[in-house]
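One protein chain is absent from this view; the other protein chains keep their places.
Take a look at chain A:
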Amino acid sequence: MIRTRGLTRNFKVKRQIVEAVRGLDLDVEKGELVAFLGPNGAGKSTSLRMLTTLLRPTSGEARIAGHDVLSDAAAVRRRIGYVGQGNGAGPYFRVRDELVTQGRCYGFSAEVSRRRADDLLGTMELEDLANRDAGSLSGGQRRRLDIALGLVHQPDLLFLDEPSSGLDPQNRANLWEHILRLRDLLGTTVFLTTHYLEEADTKAERVVVIDHGRIIADDTAERLKADLAGDHVTVRTDNPARTARIADRIPSTRGVTVDGDAVRMAVPDGAAVLPVLLRALDAATVDVRSAEVQRPTLDDVFLALTGRSLREAEGVPA
């Protein structure tokens, strides 16, 4: 569905060339749900804008459903839906008018466009706002309208740029319900950017991590976490120094640290290692006060890959 080779985009900023996206090689199959994860400025949106024909690549190529984004942009546009970071609806236009216009833009008759618009007003719970100017809607309402606009023509491939930013948890859950239902119904391929770790983790089947314009990891969230970060095991005992020595002797543990009475370590499979550790401690007559296995997050993956946490990389206090 998506195939890029060496996709690159440079920008000129104050006479300096900034490489926003550097040689992206990406393959996405039909029906996949892929999250593009990375800090702000990593090149996520730039990549998306190239894939959606909004931005011309500096070099490299990208094909969407077999069509080149440069030489066959019109064919690409017919197959994709795009929900950008901005507001899809013009502020001076009425909600329903914009939905109907969108249908007309994709070549539906006025009647079909009106029906689609009304259907979407229903599913996105926007009926009461149908005759309001888009500019008068709240942030969450506008975002729902943006999504509705991207779904009018039921595209084979849906691009979403930070779809849930600015939404409260309930709206975010609603949004995901709609996206997943659409997928079940039509087999839509979904490609989204996000900097919400939890969203990439729980919703996407595949996570592509991007940093400084390059893909640095690409797998399921489960495998990324197991391979790159591992589980965190914490035990609290009456003898932390001895605990640490014993933990170090178990072959699969890494990064054993002591903090007060707590000893922490990373292991690929915490559930299996913990009993081994507890038996060893018991044999050494170390009194265990508590034991805990923590599943890693994608932030741990990012940290393992780059040495920075995603939150640090964005300059946002954790």
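Worth pointing out:
Keep in mind that, in the parts below, a residue touches a chain if its C-beta (ideal position, glycine included) is under 8 Å from a C-beta of that chain, and two chains touch if they have at least 3 such contacts; residues count from 1.
Note that contacts and distances are computed from a predicted model.
Missing chain, UniProt name from the options "DMT family transporter", "Iron-sulfur cluster assembly scaffold protein", "Transport permease protein" or "Monosaccharide-transporting ATPase": "Transport permease protein".
The chain omitted from view is touched by exactly one of A:Arg22, A:Lys44, A:His67 or A:Arg94, namely A:Arg94. The missing chain, though absent from the display, is touched by one residue of A:Pro39, A:Gly84 or A:Pro296; that residue is A:Gly84.
Across A:Ala42, A:Leu149, A:Leu167 or A:Ala229, the single residue that touches the chain missing here is A:Leu149. By the touch criterion stated above, the residues of chain A touching the omitted chain are 49, 52-56, 74, 77-78, 80-82, 84-94, 97-98, 101-102, 104-107, 146, 149-150.
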